[in-house]
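Note that one protein chain is taken out, while the other chains of the complex remain in position.
To keep things simple, chains are lettered A, B and C as they appear, and every chain counts its residues starting from 1.
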Amino acid sequence: MTNIATPVTPSPVAPAPAPHPSGDKRFKILEVHMKKHQFRHDALIEVLHKAQELFGYLEDDLLLFISHKLKLPPSRVYGVATFYHFFTLKPKGEHTCVVCMGTACYVKGADKLVEAVQENLKIKPGETTPDKKVSLLTARCIGACGIAPAVVYDGIVTPRQTPEATLEQINKWVQA
Amino acid sequence: MERLKIATVWLGGCAGCHMSFLDLDEFLVDIADKIQVVYSPIADVKEYPEGVDVCLIEGAVCNEDNLELLHQIRAQTKVLVSFGDCAVTANVPAMRNQFGLGNTESVLQRAYIENAQYNPVIPKADGIVPKLLDRVLPLHEVVTVEYFLPGCPPPADRIKAFLGQVLAGQVPKLAGTQLKFG
Amino acid sequence: MILNDLLQLKEKELAARKKILLRCCMAAGCISSNSTGVKEQLEKAVAEAGLQNEVEVRGVGCMKLCCEGPLVAVEPANEMYVKVTPENAPSIISALQGGQANVDQTDPNAAFFTKQLSIVLANSGIVNPERIESYVALDGYLALHEVLNEMTPKDVVETMVKSGLRGRGGAGFPTGLKWGTVAKSPGSKKYVICNADEGDPGAFMDRSVLESDPHSVLEGMAIAAYAVGADQGYLYVRAEYPLAIARLQLAIKQAKQMGLLGAGIFESPFNFNVDIRIGAGAFVCGEETALMMSVEGKRGTPRPRPPFPAESGLFGCPTLLNNVETFANVPAIYRKGADWFAGIGTEKSKGTKVFALAGKIKNTGLIEVPMGTPLHTIVEEMGGGAPDGGKIKAVQTGGPSGGCIPAQHLDTPVDYESLGKLGSIMGSGGMIVMDEGTRMVDVARFFMEFCMDESCGKCIPCRAGTVQMHNLLDKILKRKATARDLAKLEELCDMVRNTSLCGLGQTAPNPTLSTLRFFRNEYEDLLQPDTFDGGANHSQTVTK
Partner (left out) sequence: MAAKTLTIDGRQITAEEGETILQAATEAGIKIPTLCHLEGVYDVGACRLCLVEVKGTPKLLPACTLKVAEGMEVSTDTERLRKYRRMTLEMLFAERNHVCAVCVANGHCELQTLAYSQGMEHVRYEYTFPKWNVDNTHRLFGMDHNRCILCTRCVRVCWHIEGAGTKNVAGRGGKSQIITDLNQPWGCSESCTECGKCVMSCPTGALFQKGSTVGESERDRNKLEFIVNAREKKQWNA
């Protein structure tokens, strides 16, 4: 929020990282990362990236932890976390299938890929199967237009996909 | 001079607009020689007649009967007036739209079963109880409407100003607070 | 580091050259087709053949013909293997000693390559993006040295003005003018930001530049920083480009180690630090004021301009914002001179432009052509036309902010003004080819849906208007709309364009407007007769 440009002053003395009550070591790693950024307010997005990398998603407890450590109001942390599509507040499935819906992929039939998965798994983009195995996501353009249509299976960009090829990959996961 | 054929119709609304119409009091007497009420809930006419000049329509389009009547009105009327907020905006009747398409069953359930104190039963009688539409609509999303007379209900002086302009042969034009919703 | 060190480094790197160079594409597109495996196997085959002293296998950036990847180029034989698999490696290596490799090749003398003129992509596919020495060997950072030692900041700005370079992010604002404004803005703290939030669906030029030649962007930023008096830079990169981020991080680290970034660059008083800021999936952050909000760690909502970032930008300080391609042009301009650059292109659009050619076209990939090259040359000659004997129907430029140029206007030269006249924009360089099978109303809805999803929600015309326009386009496609819906759509397009707060909203109607302009019949064919009966006119009296 706000478009008043407030010069951000780092916290004068960074408190010694106390262990998170849950005993989860990842909180400590996250705090070290925040310290690297001197707990600066403008590092919020970098911190959220790190948090999501560590925990997979951003749950309330984690957002609250970040808000306390960076000394930001929780509403600001939540507002930022929900503004950017890259952040997710819900856990993802064991596997993720990201269909690129950029223009190049779209004109080469990416919508058909989404339809196929949607029908097969009975979930919409952004959702996870009830058994938490597969999440279906769409991307705005992963910049791999030369090899359209592209799908990212568990982080691996795969070129020139067809509905059949996509379903084959999905079925491998489902049956595993 | 031939009298202007006026109709008033009550679709999905609370009849408040018609009450407000009756609040015109002596103005109704003043204009009696200039208008002829050919169809209205307050007149005993069964069929909507042909060749109506102006029709004031209260209420939103909520069910199949409303829809059918509205199309008939449009075909047989020169000028349609959305009379009151339900006709103009769909207003309170449309609050059920928020529950999405296919809300009719749950709406009936809530009204006739869950909130019933005696004899909970959903009225169903083909040909007698009209079916609810999936979405409640303001009139202009269904047919062409020439004029809008907002208000919940439109106060009598607003109706008077409107009818006065019509009868004076002017293009009716309301402005300022005369256009206030609610 | 001083000039001598730099030159020595260059000499050392050149001396280490081997007789034969195999360049193996390691940009994201080819990596997804397993070029990593190809490179490994090539290295193994070289070792097995005992050719380590004669053959270098170099991981390079984009070699442009993305659809045929993985690509492997051979020097000095001037050959290019396509669709290489790791199994092909032994065959390619044995062919070096005579014979023919059993691998498909593409003709390096085909129009796709020969019609290109590379400034921005000059190093792409040649340097190893993970080694600063490789960049230095091609005169990298020499321009920065010259700027710091021989030119005043004022000279630097003047050279930029003279070069005629215009912003490659889309709008085409004269770069020199922008630099000059920031330089003149009072303030002791200033920033330089590189906009690498390439969000246009269908555009991947900036990704390729960052993955293939990150140092040229860093050098460009450093020169700009010197010109405007900034000591801190930010590179705002999309999170969707992990490889680009990794290479940039490495490049920054290497440049710092060599004293080419950081404090006292080339032992001058000039300091310049660059930090990477990673975007998080918001198209609107390509808008400069939104981008700055995001760099500040806030919600990426734009704010009204004026004040412009040049006066009041990041943290309220004067800020220079240019995109990746703009910065990548900078080192060459100072190395070869403003006149050289101004000699390329058209009267009002100087230099070259990189396009990402994709969609229904035979050769997809990256092309860089002089400004003013006709679209026809790009899509038909270089791109090879529609695949499978199809016919090109339209070319879309400018992404969700641009328009569709119909086949009959393919003789249009690509420059800022000509594309603008056709209701499209240059944009950042995405060029999507559509064939006869593409339905234009569908394309319009696709882009409108994009804008609707990407609207930040701050201003009403964009937030609510894109929803209404999308619903109308959807209604048209579902054959439920009438002529009055189409009229409503056009009215909304006009309103949203004129009243939205930022570029996203202001240009959101463009794809709809341009398809309406050239393919109106496709809209009209979907319309239904008005079942609304003939009512009277709105302005009629009702007396008898």
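The working rule: a contact is a pair of C-beta atoms (placed from the backbone, for glycine too) under 8 Å apart; a residue touches a chain by one contact, two chains touch by 3 or more.
None of these values were measured; they are calculated from a predicted model.
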{"item": "Among shown chains, those touching the left-out chain", "value": "A, B, C"}
{"item": "Contacting the left-out chain in the complete assembly, out of C:S163, C:T397, C:S424 or C:S500", "value": "C:S500"}
{"item": "From C:G264, C:G343 or C:G457, residue that would touch the chain that is not displayed", "value": "C:G457"}
{"item": "Identified contact with the non-displayed chain, of B:F21, B:Y39 or B:F148", "value": "B:F148"}
{"item": "Of C:G264, C:P304, C:G343 or C:G437, the one touching the omitted chain in the full complex", "value": "C:P304"}
{"item": "In chain A, positions touching the absent partner", "value": "1-4, 60, 63-64, 67, 72-79, 82-83"}
{"item": "Positions on chain B where the hidden chain makes contact", "value": "82, 85, 88-92, 94-95, 97-100, 135, 138, 140-141, 145, 148, 150, 152, 174-182"}
{"item": "Residues of chain C (touch criterion as defined above) contacting the omitted chain", "value": "282, 299, 303-304, 306, 452-461, 463-468, 471, 488, 491-492, 495, 498-501"}
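Basically, only the chains that are shown with their structure count from here on.
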{"item": "Taking each chain's C-alpha mean as its centre, the one farthest from chain B", "value": "C"}
{"item": "Averaged-CA centre spacing for the pair chain B and chain A, given as whole angstrom", "value": "51"}
{"item": "Centre-of-Cα separation between chain C and chain A, whole angstrom", "value": "24"}
{"item": "Shared interface positions of chain A, touching two or more other chains", "value": "none"}
{"item": "In the complex, chain A residues that touch chain C", "value": "1-3, 5-8, 40-46, 48-49, 76, 79-80, 83-87, 101-104, 106-108, 139-148, 150, 156-159"}
{"item": "Chain A contact footprint on chain C (complex, rising order)", "value": "28-29, 31-33, 66-67, 69, 198-204, 207, 238-241, 277-283, 289, 293-301, 303, 312, 314-316, 356, 358-360, 364-366, 396, 399, 430, 432, 434, 438, 443, 446-447, 450, 454, 456"}
